[in-house]
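Below is the structure I would like to discuss, written out as structure tokens.
As you look at this complex, bear in mind that one protein chain is not there, while each of the others sits in place.
After this line comes chain A, so read on.
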Amino acid sequence: MKIECKLFATLMRFLPADADGHVVMMEVDPSTTAYDIIDHYGICHNEAYLVLQNGVYLYDEQKKIPLNDGDTLAIFPPVAGG
């Protein structure tokens, strides 16, 4: 299945050279979870703090559930502002 993965802020250093801005299109196995994507890029789990599946926050348990074809996974480090 196809997944759109986006890395932001300080996690952009994990993006491959051919990434389009923040975005990497990935062809992955149907059993692939958010944690699998995070591990694929070698991102520490603590650093992948804000993980959004189609914009919806994933709790740690949900990061172990397989993603769906066409999902967008956006990953941020701990951030805040105002």
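Definition applied: a contact is a pair of C-beta atoms (placed from the backbone, for glycine too) under 8 Å apart; a residue touches a chain by one contact, two chains touch by 3 or more; residues count from 1.
In this text, contacts and distances are computed from a predicted model.
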Omitted chain, identified by the protein name its UniProt record gives, among "Tungsten-containing aldehyde:ferredoxin oxidoreductase (EC)", "Oleandomycin transport system ATP-binding protein", "ABC transporter permease" or "Electron transfer flavoprotein subunit beta": "Tungsten-containing aldehyde:ferredoxin oxidoreductase (EC)"
Where the missing chain touches chain A, by residue: 6, 8-10, 12, 21-22, 47, 49-50, 52, 54-57, 59, 74, 76-82
